[in-house]
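Here the complex is missing one protein chain, while the rest keep their positions.
Note that the chains take the letters A, B and C in the order they are written out, and that residue 1 is the start of every chain.
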Amino acid sequence: MLILMEQGATDAQVRAVMDLLEGAGIKAIVQASPAATSILAPHASQALKADRIEPMDGVSRVVPITSPYKLASSDAAPGRTIVDVRGVKVGGKALALIAGPCGVESREQLFTVARYVAESGARLLRAGAFKPRTSPYAFQGMGVEALELLDEARREFDLGIVTEATEVETFDEVERVADLIQIGARNMQNFALLRRAGRSGKPVLLKRGTAATLEEWLYAAEYVLSEGNRNVILCERGIRTWSAHARNTLDVSVIPAAKALTHLPVIADPSHATGRRDLVVPCARAAVAAGADGILVETHCQPSCALSDGPQALLPLDFIQMVGQVTAIRELLVRETPGETYCF
Amino acid sequence: MLILMEQGATDAQVRAVMDLLEGAGIKAIVQASPAATSILAPHASQALKADRIEPMDGVSRVVPITSPYKLASSDAAPGRTIVDVRGVKVGGKALALIAGPCGVESREQLFTVARYVAESGARLLRAGAFKPRTSPYAFQGMGVEALELLDEARREFDLGIVTEATEVETFDEVERVADLIQIGARNMQNFALLRRAGRSGKPVLLKRGTAATLEEWLYAAEYVLSEGNRNVILCERGIRTWSAHARNTLDVSVIPAAKALTHLPVIADPSHATGRRDLVVPCARAAVAAGADGILVETHCQPSCALSDGPQALLPLDFIQMVGQVTAIRELLVRETPGETYCF
Amino acid sequence: MLILMEQGATDAQVRAVMDLLEGAGIKAIVQASPAATSILAPHASQALKADRIEPMDGVSRVVPITSPYKLASSDAAPGRTIVDVRGVKVGGKALALIAGPCGVESREQLFTVARYVAESGARLLRAGAFKPRTSPYAFQGMGVEALELLDEARREFDLGIVTEATEVETFDEVERVADLIQIGARNMQNFALLRRAGRSGKPVLLKRGTAATLEEWLYAAEYVLSEGNRNVILCERGIRTWSAHARNTLDVSVIPAAKALTHLPVIADPSHATGRRDLVVPCARAAVAAGADGILVETHCQPSCALSDGPQALLPLDFIQMVGQVTAIRELLVRETPGETYCF
Partner (left out) sequence: MLILMEQGATDAQVRAVMDLLEGAGIKAIVQASPAATSILAPHASQALKADRIEPMDGVSRVVPITSPYKLASSDAAPGRTIVDVRGVKVGGKALALIAGPCGVESREQLFTVARYVAESGARLLRAGAFKPRTSPYAFQGMGVEALELLDEARREFDLGIVTEATEVETFDEVERVADLIQIGARNMQNFALLRRAGRSGKPVLLKRGTAATLEEWLYAAEYVLSEGNRNVILCERGIRTWSAHARNTLDVSVIPAAKALTHLPVIADPSHATGRRDLVVPCARAAVAAGADGILVETHCQPSCALSDGPQALLPLDFIQMVGQVTAIRELLVRETPGETYCF
């Protein structure tokens, strides 16, 4: 259950509710927000009835959490969650823009891209240091050396760093450098990795598996959340279907469907969703129009010579045009509402 | 091949090219447009080389048509095709809005919906008279009686009528009333029906089959085009995948992918694509942001009591809000270019 | 409901039940079988309670029909239906083998194939006279001329003829020649064609649509059955998925799943299911092992020069080897049970 406290509830009133819960052996967390405090007790309903709590002083309302993903559920938060990535508010009014090359290939490549990403107004740079690859013989990323370049790029261009953790073994190193740790589509059900991400202090970007239902995706988020990390961003990146004109099928309707079920921010990756440069910008616009809180996109100054995923990377000018279009669509749709949540 | 004539080419010059083609036993069509005249000879390439034609007086350029759907191919037209449906230009600068109930159920139901559709600014009314249904025991539509009501609604509300032809047997009756004849997803490869539609003087709305590739869809359009009817509008309406949160998966990237391959207008139907009222508006916005030239949407004053497809029909107020949003997105993206074509 | 009469029920007892039903305005059919007579009243349950009928003389048991496809449902027949195609019992103990080229191309081609088909022990010859093709420019079949050749082949080789009806317009001609009328996958929801087939005196082979669920397939059968034609054979021919090694994915589990829901015979077409010659024989064996009552297979003496579907046609020797293997698997699994029904 989620216990919403009244606007002016005192610390003592909050404490009294916590005491009752803890006395009944129930784990609970106090969630402070500018609007009002709430107490989340995800597994309380069987042990304690709402009518024991609702009459208590300072309690406004008790909301049962009926979905099986207790912490990811919309019911588990008083509004939409905003994840702060080095000052960028993902899930807030402004659109989050994350861009960069597929993988770090050299200092020159990374810095050239980082420069125009920063100039475009985007504030988050993505690039892989460790790359999960279908073939054991394909380029697997520059590893630790790439992480050092990313660290340098952050300082040089004042950009937050988004990079992928591919295994528990190298997680610590990625965690040290990343401002937002990506869990890739292939690892969406790598439960050891999800649990490790759940014990991290850094926010997590959880990509949807290429054949994962919305429900399975939310359960994967629950693995992270249930270890204590509350800063999870979901990312739709295309699903595998028989439709052959693009590498994957951008499942655009999953964006509003996810936002109906969870309080977590949802963004989209039109680059992996399509695998075709000419479809990336239209699909980025589509995702934002459907309600995505951000766009993760590959861009590269010379896509034809990229060591991986070249054909889908946007050229600098296309990227800058895209930023203008998606920002304009976001502005058209977003409305500020009282209580610091935002919606359409 | 497509033979583009110079801007001021004379009738005699056009005639000379036609004579050469016809003399070689090649079928060809003269296509007039405000910008320039062109001659389309879809199957000419084997019989006649371009270098025989290119030097002729008044000829600007000869474009080979390499794709197997000769008439649907982008190469087969000098620009994007605009289909005129009772004065509504589909494929032009303005977004085409087609709305109405799933099926005609009564005079009162049809007229109530038609009234607020007309008031919203939409100028095309859709409603089924003949309904293809999975079960032989389900409501199959009011048939001829519905057609008469649609005819009346056109006059009463000054709306163009969009309705489905489900079989060759009743095609004549539908053709008499419809301003735009819909071929449904189940019939996308009903070749007898496509050929009949190709012999009609009315424009045709061709829905993508639920498991059709982009290529198969364009071939289906080619069946209509090759019988002489050049007014075909394509409509993406969701494909069948394993993704379970919606009835179908709106394949939003097929919209720009189709527009890259064909000169025909492309619209989207977010109602059948999702089957869930709360996903229709976000998906309508997404389709327009991806470049759709129009939206076909179900709306109903009392969806809970509709005889078919109730759960996906938009309520009047949601519909009107949608019209505002999609129109604003279209305006944001569309640019007028010389030669009366429009693009992003 | 299905009313099962006792073994020795008299005509008068059957008549009395029919009178009661007809008196209540309920349509019913008497179904005679060597084991026992039954009366099928598919839509009776709302108008008449079973306890009115069960005590009547000669009535053994009343079975309600709960599934929405009233006539296709297992509940609607006292045992498995056996469809007689020119003496071949499809759905009985022996495996039905239907083989031939994709399309009739010439007298020589047809007769060469028919000869070794007959010699292999198969007794049904399949070949298309009218071919539904994705492209309007592809070979569409020899039409009426092919039907005449098929008619001749029947007499010459004593084979039953299986050929496709692609549209209502040419149905009469196909019907005249065919011993089993095929409705192809693209036409599984061509309801006008299904209804026409339902009014035919010839048995119908209903292929599953490339994206049809089991339920939709049974509803399509219901369209045929509800017009009065009770001789329907279902045919699984592969579904469209993202799995890329074969043209379609043979959905082998749908065979036992269908047999659990319907009394109709179920066969499989491994040629269209795979599109690869080297996969046809293993998949034919798989289908029979899963319980298929027959195999429909393409075979051609010179597949490399066939005008359509060459790459999937079996060579004569492979075909003959396949016949031996699938017959042996069928014999291993089938058991004769009392009451002339057969099962595993």
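Here, a contact is a pair of C-beta atoms (placed from the backbone, for glycine too) under 8 Å apart; a residue touches a chain by one contact, two chains touch by 3 or more.
Small disclaimer: the values here were computed from a predicted structure and weren't measured.
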Contact partner of the left-out chain, one of C:62, C:129, C:153 or C:283: C:283
From B:190, B:226 or B:241, residue that would touch the chain that is not displayed: B:241
Which residue of A:37, A:166 or A:325 touches the chain not shown here: A:166
Absent-chain interface as seen on chain A, which is shown: 68-70, 132-137, 166-169, 186-187, 189-192, 209-211, 215-216, 219, 222-223, 226, 240
Contacts of chain B with the absent chain, listed as residue ranges: 240-242
Chain not shown, touching residues in chain C: 211, 213-215, 239, 241-246, 249-257, 260, 273-274, 276, 278-279, 282-283, 285-291, 325, 328-329, 332-333, 344
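Methods note: only the chains that are shown with their structure count from here on.
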Euclidean distance of C-alpha centroids - chain A vs chain C, Å: 51
Multi-partner residues of chain C (each touching 2 or more other chains): 240
